[in-house]
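Note that this complex is displayed minus one protein chain, with the remaining chains in position.
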Amino acid sequence: MIFLLILSFTISAKDTPDDAGGSITINVYNIPEGTEQIELYRLTKGDTLFEEVGLIPIFKGELDDATVTDGVLYLYKATALTPDTVYVAEIKEFASSSPEWFNKSRTSVLLFIALFWVVILVYIQLAKKNPEGLFIRKLPPLEAMDEAVGRATEMGKPVLYVPGIEYITDAGTLASITILAKVGRKVAEYETRIINPHFDPIVMTTAQETLKNAFSEAGRPDAFNKDDVFYLTSEQFGFAAGVDGIMLRERPGAIFLQGYFYAESLILAETGYSIGAIQIAGTNATTQLPFFVAACDYVLLGEEMFAASAYISKEPRLLGSIKGSDLAKSVLLVLIGVGVIFGTFAAIKNVAGNPVYMEIFDRILEFLARTAE
Amino acid sequence: MSISTSIWVWIAALLTLMIYSFLYKENPFYRLAEHIFMGLSIGYSVVILWYNYILPRIYEPLFFPPHQWSLIFPILIGMMTFGIFSEKYNWLIKYPLAVYVAGYAGVQIPLQLQTMILRQAEASFLTPDKFTSLFSSFNALLIFAGLVTTLIYFYFSAKREHGLGGASQVGIIFIMIAFGAAFGYTVMARISLLIGRMQFLLQDWLGIM
Partner (left out) sequence: MKKRVPLLITFITGFIIIVSFFVPHRPFGQLETETLIWYAIIFAFTLVIGVDSLVRLHIKHIRKRKKGWWYSIVFFAGFFYCLTIGIISLIQTPNIFQPGTVFFYGYETILIPLQATMFALLAFFVASASYRAFRARNIEATLLLIAAVIVMIGRVPAGYKLWPKLPVIANWIFDVLQIGAMRGILIGVALGAVAMSLRLILGIERTYLS
């Protein structure tokens, strides 16, 4: 075999960017035609022998050597094997790895968070200064809640509140707890019974405390029955079977399905419909919204649920944050709008033979794509 | 083929029928199946608790080398949840709750921005390749209109006057069509689930198919 050191097949090694260290990225260029495999070798400074690192995928021409120690210097060599020749490429200078303090590829996420944070804080301040100046549009499902509790009371039937099947960490579950507080106060006022089955034990304990407080606020702490707030099971369809059983036996007059749901959403909503209950649903599970819309009387659609939880409290600070979210939407709309105009413009210009605009547009897209990685 | 002789197939078949009996009305059979289901699933979670959590995550890392003593902290935090068993100390649960909720909130903020908001925005950019024909241009603009009006529908802090009212009306039209499409898309998948159960009853159990 002949060993050839030719210029065209080259290799580069650099510290892997945006990582916690312990990795060097190796690239090979101008891979000779007919290459069957590229082997990578490494020489640690102070040693005399190269050790094999592994194979560089030919289609990619890149490999992260994640077996290095930070601060240690390495020399890399790659060999491309074709049926009749072995090509060798070697880097000239030692390379080393180090951890980074900032992940540059996530800059735009940081910018958005900072912007969002500032906007929300500003609006909260404004809301505190002038609470009347804040307008939040009415949400019909929210308005209907009191009426639903009232109707159940008139019929002498209990109210059923299902907080979904996610954990307390889900934003929808948290919004549901706030809505539960509102429903609970009404239930206490009307001296009705509320049944509240749970999928997660922690959500259950939180709901118990929330309802207990709601009953106290309504001046009827003794009416609260802790046994009506209970854990069923953390098994999706077991939970659905249990709630269905409760619906059929207790025949609630009003059913609240508020929180994150999965496929069981329609099982619950249709059973609720079959017993003639007034149903108010709300979920941040976008896949289940169609089923709730088809089967329930009122539905809080996605983001409306979060807005509702802020709306209920009527606290300026919470309302301020809704305003902040709206502004973020405007920013996104403008961004997308600019993208649309620019994209259309670039497309026309590109057809007309001026690729400069196209390039600017590609750059913007690249920036966003990097962010979304 | 003939009727199954396996007791397990019989149990599964009878439970299946008991569950379906509730479509007619609530009855003792459904209630029986419901409670069996509930008991089994709780028994199952106890086994899972032992097998997937206590053994590999607490017992082994703590009592076998290399001892991960730092795990004492989450164990202590976790034990605070038991505060709810006492009237006097039930406020203790607020500590694990705070750690738990805040941790996920911290994860959610950048994650939602990166994977949902920015990615959806990026996908909504009208790139030149979307304008290759008259029809594709029309489609691209339609998608864009759907997005803009839907976002306007979700404006909470502006009065629905002037253009906003009209735009959010268009928005709800797009939203309803989207819901309908998702609904229609799922129907066949749900029916095939039922076919699966029917196959079990007719084939595995009764052996008539």
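As written, the chain order gives the labels A and B, with residue 1 at the start of each chain.
As a working rule, a contact is a pair of C-beta atoms (placed from the backbone, for glycine too) under 8 Å apart; a residue touches a chain by one contact, two chains touch by 3 or more.
Bear in mind the structure is a predicted one, so any value in this text is a computation, not a measurement.
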**Study point:** Which of A:Y74, A:Y161, A:F256 or A:F306 contacts the chain that the document leaves out
**Key:** A:F306
Revision key, fill the gap. Residue list for chain B contacting the dropped chain reads 8-9, 11-12, 15-16, 19-20, 23, 31-47, 49-51, 53-54, 57-58, 71, 73-75, 77-79, 81-82, 84-85, 91, 94-113, 116-117, 120-121, 123-124, 139, 142-151, 153-154, 171-188, 190-191, 193-194, 196-197, 200
Revision key, fill the gap. Hidden partner sits against chain A at residues 18-21, 99-103, 106, 109-110, 113, 116-117, 120, 124, 168, 171, 174-175, 177-178, 181, 198, 200-202, 204-206, 209-210, 213, 227, 230-238, 240-241, 263-264, 266-267, 269-271, 273, 284, 286, 289-291, 293-295, 301-303, 305-307, 309-310, 313, 315, 317-318, 321-322, 324-325, 328-329, 332
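Please note the rule applied: only the chains that are shown with their structure count from here on.
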Practice item. Could you put a whole-Å number on the gap between the CA centroids of chain A and chain B? Key: 13
Study note, to complete from the structure: In the complex, the residues of chain B that touch chain A are 19, 22, 25-26, 30-31, 33-34, 37-38, 40-42, 44-45, 81, 84, 93, 97, 100-101, 103-105, 108-110, 113-115, 117-119, 121-122, 124-128, 130-131, 144, 147-148, 151, 154-160, 175-176, 178-180, 182-183, 186
Practice item. Provide the residue numbers of chain A that touch chain B in the complex, in ascending order. Key: 106, 108-109, 112-113, 116, 134-137, 168-171, 174, 202, 205-206, 232-235, 237-238, 241-242, 244-245, 248-249, 287, 289-291, 293-294, 301-304, 307, 322-323, 325-326, 329, 332-333, 335-337, 339-340, 343-344, 346-347, 350, 358, 361, 365, 368-369, 371-372
